[in-house]
Structures are given as structure tokens and as C-alpha cells.
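After the C-alpha cells below, expect a handful of questions from me.
Omission of a single protein chain aside, the complex is shown with its protein chains in their original locations.
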Amino acid sequence: MPEFKLEKVSSGFASMVVQEPGAEGIRSCYACGTCTAGCPVRRVNAAYNPRKLIRMVLLGMQDEVLQGKEIWLCSSCYTCQERCPQGIRITETIIALRNLAAREGYAPSGVSMQAKLIKDQGRLYALDEFDDKKRKKAGLPSLPSEVAGATKLLDEKE
Amino acid sequence: MNPLRAEKTIAVFGSGETARRLSREFLDRGRAVLLIMSRDQDTGDVPEGAECVVGGELVSATGQVGDFTLVLRVAEKREQHRVGFIVLAYESVREPVYDILGEPAHERVWSLSHLETQLAEGVFPEEYGKVLFLDRLDGVNSVAASERLLKAVVTAQEEHEIACCLVTCQVKVASPGLEMLYGRMRDGGCFVARTDLLDLEVNPGGIRARFDDVVLDDELSVSGALLVVAERERAAPELAKIAEVLGLETDHAGYLQGDNLLRVPCLTNRRGVLVAGGSGADLSDWQRAQNIPSVVEEVNSLSQWLDEVTPVEQIIYDRDRCATCLTCFRVCPHGAILFTDKPNFLHLACQRCGICTSLCPNEAIELAGFEKPSFFERLFPGQSGEKQEWPAAVTGFVCQRSADLVRQYLDEGDPVIGAVRWIEVPCAGALRSQYVLETLARRAEAGGVLVVSCHRDNCRSGDGTIRAAHMVQQVKGLLNTLEMDEGWVEHIPLAPNERERLHREVEQFQARRKKA
Amino acid sequence: MKSREKVLIVGGGIAGLTTAIELGRRGVSSFIIEKKETVGGRAGTYACKAVNGHCQKCGACLVQDAIRESMEMGEIEISVKTSLAGLDREGKEIVARLKSGEGETSVRFSALVLCHGFQPFDPAGKPNYGYGRIPNLITGAELELMMKEKGDVFRPSDGKPAKDMAFVQCVGSRNPALGRSYCSQVCCGYALRMARQIRSARPSTSITFFYMDVQTFGRDFERMFWEFRDAIYWIREIPGDFFAAPGDRVGVIVEDEGEIKEMSFDLMTLSVGMGPSREQPVFEEWLGLRQGPEGFLASPDRDGIFVAGSATGPMSIPDTIVNCRAAVTRVMDYLEERS
Partner (left out) sequence: MKYALFLGCTIPARSRNYELSARAVAHRLGVEFVDIFDFSCCGFPLKSSDMKQAGLLAARNLALAESEGLAICTLCSACTSMLAEEAHHLEQDRGLLDGVNAELNKVGLAYKGHAKVKHFARVLLEDVGVDRIRAEVKVDLKGLPVATHYGCHYLKPSEIYEGVEDPEDPSSLEELVNAAGARSVEYQHKKDCCGGAVLVADEETALGMAKRKLDHVKEAGARAMNVVCPFCSVMYDDNQKSIESQFETDYQIPVLYLPQILGLAMGFDRKELGLNMNVVKTKSLTKEIIGEK
């Protein structure tokens, strides 16, 4: 049973999350449940519940949120963000939580692998010669297997 | 009748903010005000120009609107005052909701009022800066109580950087501005938990609340330095005594405005006796802001009515038949009968409900316009007395509030309603069982009697509906003992906007009568 | 003192009628214009909510009383099917261009009280509700009319009684994203009163209530709340997706007790809230009126221009009466000051 010091509640972790772009409005959530009711992921997987995630952030449950697998189940379909009566950007908040988790190394392997691929070759899927041959056969223009401009840009940023 | 020399002074009972503001409003409009404050209240700034009686307790009040005589006991002495209007403006009393805790006394548990004074005087101890607010958990908190609670939390957060958590069952926001205030509270960092079950631990170090959080679908425990308990509003203690002296209806919570919807906004069952602020109900800020002007408006309108009205006899009283049994005095819902050696009918207070005429055992009193001969006349035109076969019509007695519905149908030539012979009565409570039996005695096979009244708690004359229902039960009892079909008579409680339902009920009654 | 003042009242609903009656009691005559054919306004179409002869304090019948009282008052003149073509101030007077069957006339008044009421929220504004597309999905106003005319609840699709029904609260209320940061105050009131009435007429009807917080309404709410608390299945969640379920039932997907459930009902009522009336922008422009924090009109209370009733914000019928009587005090102060 989670145990909270009142001064911890909605300060600490919540204040950190509120700084992230897109997550500014989470405090105005009054738990009406429209997001959970409309969430296509929630209908299939009981573990995922956007209303509960926001509440855990407000309660300052940093480890449960960032190390949990729930935040990675969101299909970022924006249904909740479109319908939230308080105008909270819920999808962008979940993405912000993923960024925080990724920074602390809790991202699932698939996600970090995808990020690495893009940083290394500027593309998610490399286009080797075999791909290039298939494209020529179908009469499609060939594309560079790597986008140097992109990888350079991201190295600078590192 | 000499033109009435109506008294202009307004008696205002109460010593809180409402009574003071109301007195000032009257004084600003050039009215004389007699302010009657109870003893233990600090008199503070008595509105200048008001005659003030401190520690006055109302012992008796006789007379009617424009001419009340109040007898006050002031420090064992009796004072008599003549006033035109009586306004009861006591503040409601706040009572912390300690139900959860059992014994309230603990330095880490404060009432909301205590917190408000501490914050106002800036003496809030720093180390208490983590406050758990506990609202009622039965979900019936009033809008006014919720408003005070939300305001306290926002003040604590915004002006004193206090970390707050609110545990409540239903957040009440049904008043202008409350939803935005609730938003400000959450944006300010207040964590809101909604539950109806809570376990509390109060120990020297602070307080811990454990509850099931519906959203987390898990048990949650939050600990803080201080517990502040919300308060519920109660009618002021003085009201029960005043209600008795003035003969006023009270509502289920002891307030002076009765549950009757027709007492909106500041009326009581007695004309000229008005209710303001916390004496009428537990008012939100918005309602309070409308309440005071609407009391002023009612006094101004009544004053204008008194200036222009020439009093006319409402009740015709036959001294010889009267057995001075006080029945009329006892049943009058509007305090319009003053009993000395005989009943004195106060014609300005009388609201013409006619209940007294129906219950007078010796038929010593009649309502002007509804005297028995003319009443019988309308009941059996051209029949004065002898029994005659009556056409197969159902007779319907309808109270004046719903009579319009009947008239509309009759104007439209509706066959169903048209098949009934309707008699308008001032109030269904004014119907004697004798009229019903008289009608039945002249019945033909498909005949019958309908008594249409208002709904309970919706009758201008208080319990007119209940008396009508009793009368119909009485008649049914008689029919039963005579082994006759009780279905001859039926009572239909109806609101003046239930046009379609009246039609359905009458149609069904006629169908039943045809079958019987 | 029969004063020769004359006040223009825009709107013949409960607010306009109450204002006229109170002015009449003070000897001031008023001219009510109502754009519809009859007076009584929206509140005049609401059903009585009494249960077994006990009044539930909704206030709907007070409209009928007000109509009757206004008919009996000489000081009140009512002109139906009449609307406003223009309003402005000239010196101490209000000049109104009135438009009715016979054409347009310009009339001077000493003061103006706007009582044009509110506009119920049109659920088409939230297409995910599927209002208008899904059968047997109606608004609170439509349920009121059905209860008034038929005294019972039927499914519009096939006229059969509804075995199970549901209410969805806060439709178009408590919704800052739609610019409606207020509780409409009356929806829990009318929904729960009708639910109680339906249960008493047909106890077998199961009723589900999708809500956030049950709002206190009217006098002795506490007694009413205890009585229907167990008669109703409460789900503290506002559904997101509505769909047509088999058998012309209304389907929703909600989380209840930690589980996701697909539920469907014979009949579902959207408890629509109150919003500013469509006429409001016109009055704002003509008279330079400004809005209160919740987007309704703030009553200026000067230069003879007043606004009363639900035109100033969501309110119940009894509160509307109190608000109008308070407004008349300010109108009378203005008239007395002016003369």
C-alpha cells in the first residue's frame, strides 16, 4: 500500500514532470475518467490506465511510473488528449514521461534500439543493395542507405 | 373600516452580518429599523440610526402585517414594540463534522473556522504547513459548506504556501465560480481524493489518513501535520423558540422557511414575517448576495400593498354558533386568527385558504365568496335542498392553483374534462366531507367525486393537501362501512403544470366508474 | 403610487415573468416581449417531478403560478412572437426597435431588463457522443418532455418502455476545453429527480448514473439522496465512446471497479448543461455589455440596463426567482434615483 508524506504529494516528481513541454497542465486533472473510457489500449490491456498514470505522477510515485512498463503501452493515438475536458495534453505528457524514463535508462530495448538506428543511419530501416535492386526493379528511384546530414546533426546535439 | 394606519418600522432579529447589512439597507431607504440582538453576541457596529435592543427575547407576537405587537423580555423586564414587519436574520451555526474521529479534542485536529481565524490573524505555526482537509464523507455536504472549504484550501495554498490534500466524497461546485475555484485549488497542487470510507490515525507527530483510492484501485495512505475538519451548517438555536412563538413552519433541518417550495425566496407561512440569510437556509455566497435585496424587495412591495389596500372582511363569523373551541385558531396555517375571548380574524394576514371554515365543528365561519348557500348553489344549481336525480356527471373539486388547467381544457371543449362538473375551491383543504357526501347522495350510477389538490410540500396553505387527503380517506371509510364502493371518491394530488396528467387521471377515473 | 415608468423586459420565461410581477407589485408597469408563441420559456416545458404525491422541489410548477399571476396583473403587458431589431440609449431612456407580425415599431422605455435565459448544450458539439446518430440517445430536455406528455419513459425507436436506462452527467458542463468552466448546477437535480420518478413508476427499471461528483440541489437534498442512492448504479466515469449496440441499444465502454466493461442500455439520457443564449452576442454588441468569468452576461446595473435570471449564469428555477426579485430592487433604486 503506497505511503506518502503530504509535502511529497504533488511536489517533487510532479513538479519535475510539469516542467516537461506538453505536461504543464496535469495538475488540473479532476479524474473524470473520459481518457480511460476512450483509450483503445485500455480496452485490451487492463494494466494501462491514463487516469491512474496521471494520478501516480501527482502522488509523486516516480519509480513506479518511470520504471514501470505502463507508460510504454500508450499507442499515442491522441484520443484522450482530444477529449480531455481540462485540456490536458495527456499524450504529450506520456511522451514526456517516456523521455524522463529514457534519460534514466528505463526505456524498453526496442525503443532504445530504434533510437540508436536513427542516430546511426538517419533512417529506421537501412536500405541495403538488395532493397535498392528491388526498388529499381519496381521502377522506384533509389534512395541513399544513410542520411549523413541527419546523423551529423544528431551527433552535434549529443 | 378606517383606512389602515400601517406601522412602518421593521423588526430585524439577529446580530450577525446578515442582520447588520439588512438593517443598513432598510435605513438607507429611509425605513425605521428595530434591531433585536441576542445577549451574548458582541454588538459591534450597530448600524447607525437603528433602534437597538440587546438581549431581547421574543415572548409573544400578536397582530398582522402592518400591525404586529411584539413583547420582548429584556433582562427580566418586558418591552412592547409595535412594528409593521418581522424579519428573522439569524446566522446559521457551524458545527465541525467530527463524526469520523469520535472525540474532537486534539491539538492536531482543527475545525475549519479555527483554521480560518488562525490564517486571518497570521498566527499559523510554520511546522503545521502540511494540512489534510477532511470533508463530509456521506456526500450530502451543502454547496455553502463546500464553498467555504474550497476557499480555505486555496487561501492556505496561495497565501501561506501550505501543502494541502483534500479527502471528500463528492466535491460540490454547483454555484457560480466554484468550478474555477476548484480548478485553482488543483493547479495550486492540492491532491484531491474521493472516498466514502477513511481510517484516521491522530498522534502527537501528526495525522495519517488511509483510504481506498478509486482511481489507483489501491489503498492509499497520506500523512500530514494537521487535520482540518469541514463544518456542517445548523439552524441557529434561537429559531426553534421563535418558530413556536410566531407559529412558523420549519423545514427538516430546523430552518424557518419550511420545505414548501412556495416560500421562495424569503417568505414564511405568515404574510409580513420574512426570513433572511442563515435563518432560511444554508446559503452559498451567491445565494446570500441575492437574498438580502430580495428581502428588501418583499418589504417594499408589502408596504406599497398596505398603503393602497382597503382591508375587507375575509371571514364571515357567526358569534352564536361559535363554541369557542379554538379549532380555527389552531388550524390556521397563516397565523391570521387572534384568540381573545373569541376568534378575531386578521383580514390582512388571511390568505383565503378556507381550511378554518371546513374544520369548524359548528360551521360558525365561512369564507367570503365561498359562503355555504352560494357554495351549495354552485354545487347543485337550482336545487336548494330537495334531493333530485343527478345527471351521470362526475363532480370535480379543484383547488385554485390548478383551476386554470381545467379552464383551458373547458375552453378547448375537451370531452373528457368537459364531462365533469368542476367546482373551484380556494384550497382543497377547505372541502368538508359533508360536501362530498352531499354530492354522492345525489349520484347516478356513473357519478363520482374527484378532489384535485396540490402535491404535499407544494400547497400555499401548508397542509391543505394533507387535510384534503384525510377528508377523502374519511369519506372512503364511511363508504366502506356502508358496504359501498370506495371508488366513488378519489384524491388527485396535481401540480399546476401537470396538464397532461390531469387528463389521464380523469379519463382513468371515468373508465373505472363506468366499469363499477 | 402608480408611476408612469415603463420597463422593457426581454424574454417571457420564468425570469421575465417574475421581474414583471415584482415591478407590478411596486406599481411599475412593464412590457414583456417573447419571441416564441407562448410565455413560460424553457422551464415551462419541464415536467413535474413529484413522486407519489410528494413534491421534489424542482420548481417547474412555479412557472405556471407566475404565468397566472402575470395575467391577473394590469401593470403587465405581454407581446408574444415579438423580437428585438435594435436597442440603444438616448439620454435617460432606452429606445427599443420591436419587430413582430405587424412590422417594426420604435418604443421608449425607462429601463431594460434582459431575461433572455440560456441555451441548452447541443451534444452535437461533442460528436463522440453520437447524438443524432445513435437511436435512443436523448437529452435531458427530451426526457423531460416525454415525462410531461406521456408520464412514462419509452424508447423513441420502438415506443417500448425502457428496461434499463442510464444518465451521463456533465455534458457540456465543467469543461474548460469547451470554454465552459462552470457547473450548470441543475443537471444532477433534474436527472436524479426523474430517475426517482421513473423508479417509483416502474421499480423494475435499472438506472445507471455516469458522473463525477453528485451536486447538492434544492431543499432537503439529503433525504432525497439517501432514498435514491441505493436505487441507482453509480459509475464515477464519464464515457468517451458511444456506439449503436444491437437491439437499438446505446453502448458505451467504461472502466467500472477496475475492469473495462462494454455496457448497453435501452435508453440513455445526456444531461446537457446550460450555456449562454444565442442572443447574447447581439446584446453585447448593441449595449456594449461584458461577460462574467463564466461567459454569461454580467448585469451592468447602471444606465437603466439590467440582466436577470439564467442569462447571467446557470441557475435553478427557485434561484432564478430569487435573482430576479433581487434585480428588481436595483431597478427600483435606479428608477427612484432617476425621477
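The chains carry the letters A, B and C, assigned in the order they are written, with residues numbered from 1 in each.
Heads up, the rule we're going with is that contacts are C-beta pairs under 8 Å (C-beta built on N, C-alpha and C of every residue); 3 or more make two chains touch, one makes a residue touch a chain.
All values reported here derive from a predicted model rather than from experimental measurement.
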Among the chains present, which touch the one that was left out? A, C
Check the options C:T45, C:N128 or C:Q291 and report the residue that touches the missing chain. C:N128
If you put the missing chain back, which residues of subunit A would it touch? 21-22, 40-41, 43-45, 48, 69, 72-79, 81-82, 91, 95-96, 98-99, 102, 107-108, 110-112, 114-115, 118-119, 122-127, 131, 134-135, 138-141, 143-144, 147, 149-150, 152-154, 156-157
On subunit C, residues whose C-beta touches the chain left out of the figure: 126-128, 241, 243-244
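Assume only the chains that are shown with their structure count from here on.
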From the centre of subunit B, which chain's CA centre is farthest? A
Per the C-alpha means, the centres of subunit B and subunit C lie apart by a whole-Å value of 23
Expressed in whole Å, how far the mean CA point of subunit A lies from that of subunit B is 58
In whole angstrom, how far does the Cα centroid of subunit A sit from the Cα centroid of subunit C? 44
Of all the residues in subunit B, which ones touch at least 2 other chains? 171, 183, 194, 217
Residues of subunit A that touch two or more other chains sit at 28, 30-31, 86
Hey, which residues of subunit B end up touching subunit C in the complex? 139-143, 146, 170-180, 183, 194, 214, 217, 251-253, 259, 261-262, 264-265, 281, 287, 289-294, 296-298, 300-301, 304-305, 401, 404, 454-458, 465, 469, 493, 495-498, 500-501, 504
What part of subunit C is in contact with subunit B in the complex they form? 1, 22, 25-27, 44, 46-48, 50, 53-55, 57, 59-65, 68, 148-151, 174, 176, 181-183, 185, 188, 213-217, 219-223, 225-226, 229, 236, 258, 292-294, 313, 318-319, 321-323, 325-330, 332
Quick check: in the complex, which residue numbers of subunit B touch subunit A? 129-132, 163-165, 171, 182-183, 186-192, 194, 210, 213, 215-225
